[in-house]
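Here the complex is missing a single protein chain, while all its other protein chains stay put.
A, B, C and D label the chains in the order they appear, each numbered from 1.
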Amino acid sequence: MNLSVLLLIPLLTAIAILLAPRNVQPRWIALVGSFIQLVFAFILLHLFYSEKAGNDAASMVFIRQYSWLTAWNINYEIGVDGISVAMILLTAFIVIAGVLVSWNVQQRVKEFYFLLIFLGLGAYGFFISLNLFILFFFLEIAVIPKYLLIGIWGSGKKEYSANKLALMLMGGSALVLVGLLGLYFSSGGERTFSLMQLARLHIPVGIQKIFFPLLFTGFGVFTALFPFHTWVPDGHSSAPTAGSMFLAGISMKLGSYGCLRVAVYLLPDAAKEYAPVIIVLSSIAILYGAFATMMQRDLKYMNAYSSVSHCGFILLGIGMLTKTAIVGAVMQMISHGLMTALFFAVIGMIYERTHTRIVSEMGGLMKVMPFVMTVFFIAGFCSLGLPGLSGFVAEITIFIGSWEHSGLFYRVATVAACMSIVVTAVYILRAIAQVAMGPVKNQQYLQLKDAGWNEKLAAIILIIGIIAIGVAPSWLNHLVSPGAEVIMQKITNK
Amino acid sequence: MEPGLYQVLFISTTLFFIGVYGFFTRRNLVTILMSVELILNSVNLNFIAFNKYLWPHRLDGVFFTVFIIAIAAAEAAVAIAIIINLYRSHQSIDVEKTEELKY
Amino acid sequence: MPDSLVIALIPLLPLTGFVLLGLFGKKIFRNNSGIVGTLLLLVATVLAIYIAYGYFFGYGKTNGVYQKLIPVHYSWLRFSENLSIDMGIILDPISVMMIFVVTFVSLMVHIYSLAYMKGEERYSTYFSFLSLFTFSMLGLVLSSNIFQIYIFWELVGVSSFLLIGYYYDRPSAVAAAKKAFIVTRFADLGFLIGILILSFYSNTLDFGLLIQRLTSPDSSQWRTATEASFLGISALTWGAALVFIGGAGKSAMFPLHIWLPDAMEGPTPVSALIHAATMVVAGVYLVARLFPVFAIGSPQAMHLVAYVGTVSAFLAAMIACTQTDIKRVLAFSTMSQIGYMMLSLGVSGFGTFDGSGYTASMFHLFTHAMFKALLFLCAGVIIHYVHSNEMNQMGGLRRKLPVTHISFLIACLAISGIPPLSGFFSKEEILFAAWRHNAVIYWMALITSGITAFYMFRLYFSIFWNKENSHQKEGGAQHAVEGGALMVLPLILLAIGSVCSGFIPFGNLVSFDGTPVESKPHISFSILPVGLGLLGILIAGWFYKKQNDRSDKIASSFSRIYQAVYHKFYIDELYLFITKKILFNLVGRPAAWFDKNIVDGLVNLTGNTTTMISEKIKGIQSGKLQQYAMYFLIGAAGLALFFIYYRR
Amino acid sequence: MSGSTIIFYLLAALVLVSGWLAVTTRQIFRAAIYLLFSLVGIAGLYFWLQYEFIAAVQIVVYVGGIVVLIIFSIFLTQQSGQKLPSQKRGRIIFSILAVGLGLTLTMLQLFQYTFVKSTESPVSANVTSIGRQMLGVNDNGYALPFEVVSMLLLAAMIGCIVIAMKSPENEQK
Partner (left out) sequence: MKSEMVVTIIIFLLLIVKIGRGMKNELLLSIVQLLLLLNTVIALVYNQEGSLFDGMFRTSSLIGFQKGILSLGTYLISLLCTDWLKKNSNLPEFFILMLSALLGMFLMISSGNLLMFYLSLELSTIPVAALANFDIDKRISSEAAIKMILSSAFSSGILLFGISLVYGATGTISFAELPSKVNSGSLQTLAFVFLFTAFAFKLSVVPFHLWTADVYEGSPIAVTSFLSVISKGAFAFIFLTALYKVFGSLHDLWYHMLVILSIASMVIGNLFAIRQQNIKRFLAFSSIAQVGFILVGMSGGGASGISSVVYFVLIYVFSNLAAFGVASVISGQAGKENIDDYRGLYQTNPFLSWILALALFSLAGIPPTAGFFGKLFLLAAGASRGNYWFIAIAALNMIISLYYYLRIIRSVFMDKNEQPLGPVGKDSDSRFALLLCAVGIVMVGLMSWIYEYIQGLK
């Protein structure tokens, strides 16, 4: 099958939205489009399994290559392995959920949904591309829609946040760009951007050491690598609900995926060199983010900082450079994507009703909107790593993986990471207790309605994902491990 | 001593920078234009001298000079036209008056 | 070999209960939710009894030794060829014993709740949570894999959280739920790291393999685990100790006990089920599950267990004497009793190792489940009647609540270890084990048992005797007083249980290696404890049977100590200090501040500097034609100089 | 010391001195005259170098054309006789520094450099040869530049007309 369909569907959807006549509501087009995409993602999963059954040796399947620019030897190369399939599934889930959640957007509806779908397009392209140029193209394609989403439909100090986000992400991609050019020109006689070819040849360690920091930091900015995480809180909290879902759910994952697929996979020796730095930074991010979260008053800020902490887990897993840890990292990508998207969805629902996000102003909402609060509970429990929900699986896998190193340094880092589960519990429970439980603070909250069908559907879709991973993680494990195996081979040889 | 290439070059270079100095310091646009003319003349002198002393086998330098003179005329004409127009709007041709566009 | 489906059903039935009630409870079942849950659990109980019977008197025993059977087993999440989380069901004496206890007590509580929780707004939610808890608890006791037990451990924790916070509009309840969850979570951190350590050295997560590898001195894992050491303590000890911390957290052992008293904010049946009979003994069960690792692998860890148990038992007993809230008294007594179990496990680490302590502890666990559940349910009835938890609000209820009175009395006698009630046997075995291994612990335990008798009867007398003629007015509706059959039936059943369960030949059934242990002490041994118990009862009677001020006199004469004890030795305050002052103000706040001002500040700073510079250098574009020309010339000359004289 | 040498140095002196005065004098009208002298001096130098044609062109175009144009423009824009405002001292100092830098740099380069001469036989720069080359197309003929310049002059003329001539609608304003 040809993966370009993954790009085609959103593209057509976006165009349809633009050209839609007055009487057709864009949201329906968006919903249909994203639903088709979701279905297609599942088909892809199925086909992938069968393909894998066919030849297990191939690291990438469904590879297509069309020469695009022979002058620079840039080709449109696409293909997937288990990891990318997982990410694609995640994206499909979040896109449809995002569309559903932002059902009642009033102003500039067309543009809103267009940008939303366009963002999705960028993510899909990023995950399927096997050519660094195309990858970079899709990485950057997603920046401006985010900016507009925040700036136009956002809340709070949206201009500032939008600017900060766009500039920091551009800064990240600037570093990535330099790194990519470095790879390109150091890729031997016949220069190439192709991931597979680059993976095949051995780049001298000296060169690796130069470009690994650029690439890793560059992608790291996207995934809130400490101390480049500061766009996260403002960006997330100012964005509209769907925007935050995208940011935290997908766009941060672009970064971590890049770290894994490009930086670590192509520059393994340098990765080994720099692993301690990564580990230190990510452990800091984990604890520091968690503690910073404890102090937040605003639900969105809370979740944003907790995202910093959780993405720290991803980077920790990548930095540990053991197969289990990497699998865990990917699982955490998926899990955190779903979980945080759910969280933001709920926060959006609450905000739509109570018009406040300050925790202390709420209370006893369980009585008012049981469904929303139940979802809130689930999201919270997932984020504090309750077994049966996806968060637990991912974190445990990372712990096990990072425990495989016996050095004291790694031990300390791991224990530090483990500590965060307590802190997480503290802030999550404080939030839940203050928002959902206790007496109803504000009497006119009693008039508020519970979730509508669209919100319920969105929440349920995401929860299904979370539980599917949490209760039976092995499918995801089987999906991801081969990909991680390939990366490990690259790391371990010589 | 016997005047030769270097003497001429000395003259032309000095003249050139005299022109430049004028360009820097004169406050009246017309006088600035004059300094431009000095600059161009010094260049002409250069060309002629080189042509005379070094490369007499072809007349490149001479022709260059001719064309420069022509251009100078055209330039001066346009410049003066602009100056006159400027005078209409500013009632002055002091260069200090033409500083509205800045920063 | 048992039918794996039947066994699998035991935890799965409550799970279905949870799912059904959770999803459709409000819409479809409404007031029948209770019935649904109870019926499902009834089936589970029957199955449990069937299994227990089958195991103990059938396939469980092969040539005189009880085997570890693993009828259900599938790989849940595989990390590497060795390490994988498996979902399995293990059948060995303790797990079988536990599934019986859990299902039985849970059933009792369900039945009781049918009446007790009637008319509650979130009736179905309550039962779904109850089923969730039962499921997780069953899963916990049946775990065959150390990570599986951790998983259910967490689930138990969360269901306890949900049930404590059941009255979510009560701030105190919410606070208690939070406290319970966070404290246990903190302990679980230890548990998790312990698991990581053990699994790293044993290179497996499966209980059987793990125990076998870490207890056989010839295995390579054993060697590495004992040789590797951190801060001069062997890795194995670290692992065991950390795991124990997890257990201590759940079982409210000192100093992680602070959540238990507050947990009484939950509905009383819940307290009976979770915070008396089942969940709180999970810690004991965990230690018992890993008993060989502790006992053989690292005696130091075992000593830790023993001392922690002893101290908790003693302190809790002391505190219990001063509390006035009846449920809190019971809570502390629970803590103290669990301390007993712990110490009796722990003593096996001293001197010559034998399994008597293990058996004793399990035995006590069993009996304690009975009488403590009974006590709580009675308390529930009383509270229902009096509408207060305060002792001094009560008195002279023995005629109002006859059944409750009797069963409460039975329970009290049982816990005070008065023969021939169940408590006597189990406690005596514990004391015997302690006596055989370590004198100090023995004496501590002995005194504690005396105190236990005292405060239990203090409770008893001041509820049922003391100020005779209070609560006359409610005397009218006699029939409804004890909540009808649904509430009385469990009392009776449990009472019977706490009377008879002592006569079970526990030593033959439950032992660490499956072979019967014979630990019946000589009759003379039991004189001292029983005597002490009786003494305690007498003193309690002297103080509280009649309304008088003797107790206050004593209290005032020891006021300093009394206050200290009354305030639970200020441990709560200590924790409050650590969390609020240290974690929040010294870590959290700075972190937030740092992020807001330093990290963020740097980003803004770069932006501002750029704009500032651009403001500063605007003078270059002065609008002066001649300056432009000057820059031009200087630029040209500069370039020329640079490239003529510098680079060549 | 032959006569031609003396003439050369006289011309040099004339050119430089009057050039200097042209850019320094405070009387704008005099400045124009000094410029005129300096240009004439340069024409003299051309004569001295035996490029009579160029000298003639110089006289015709500059003296007959540009300087006259300049003087006209002065009449148009300046009340004659009044002194020019003097430049700020700071500006003067900086200009001298900049110019001095450039001058010394260029001089140094020029006088350190030993120019090579061509060995081929010189061609005479008389009017006929110049004229023939000016309109020649093939071997280094200058027809194309000639055309270009003519285009340029045309454009300049049109430009001047548009800008300098007050168009009727401007009159009304």
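Everything below uses one rule, namely that a residue touches a chain if its C-beta (ideal position, glycine included) is under 8 Å from a C-beta of that chain, and two chains touch if they have at least 3 such contacts.
The shown structure was predicted, so the numbers you read here are calculated from the model rather than taken from an experiment.
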### Query
Among the chains included here, which ones are touched by the excluded chain in the whole complex?
A, B, C, D
### Message
From the list A:Ile36, A:Ile63, A:Val109 or A:Met170, pick the residue that touches the absent chain.
### Response
A:Met170
### Query
Which is it among D:Ala22, D:Ile42 or D:Ala156 that touches the chain not included here?
D:Ala156
### Message
What does the interface between chain A and the hidden chain look like in terms of residue numbers?
### Response
68-72, 74, 133, 137-138, 140-141, 143-144, 147-148, 151-152, 158-159, 162-163, 166-167, 170-171, 174-175, 177-178, 181-182, 184-185, 210, 214
### On chain D, residues whose C-beta touches the chain left out of the figure
105-106, 109-110, 112-113, 115-116, 118, 137-145, 148-149, 151-152, 154-156, 158-163, 167, 169-170, 173
### Message
Please output the residues of chain C touching the missing chain, sorted low to high.
### Response
607, 610-611, 613-615, 617-618, 620-621, 623, 625, 627-629, 631-636, 639-640, 643-644, 647-648
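We take it that only the chains that are shown with their structure count from here on.
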### Task
Write down the chain pair with more C-beta contact pairs when C-D is set against B-D.
B-D
### Task
Measure off the straight-line distance from the CA centroid of chain C to the CA centroid of chain D, and report it in whole Å.
103
### Query
Residue numbers in chain C touching 2 or more other chains?
626, 630, 633
### Task
Find every residue in chain B that makes contact with two or more other chains and list them.
20, 24-25, 96
### Message
If we count contacts the way the header does, which residues on chain C are in touch with chain D in the complex?
### Response
626, 630, 633-634, 636-637, 640-641, 644
### Query
Which residues of chain D touch chain C in their complex?
91, 94-95, 98-99, 101-102, 105, 109
#### Entry: chain B-facing residues of chain D, complex
4-5, 8-9, 12, 15-16, 19-20, 22-24, 28, 31-32, 35, 38-39, 42, 45-46, 49-51, 53-54, 57-58, 61-62, 65-66, 69-70, 72-74, 76-78, 84-87, 91-92, 94-96, 98-99, 102-103, 106-107, 110-111, 115-118, 120-123, 125, 129-130, 133-134, 140, 142, 145, 149, 152-153, 156-157, 159-160, 163-164, 166
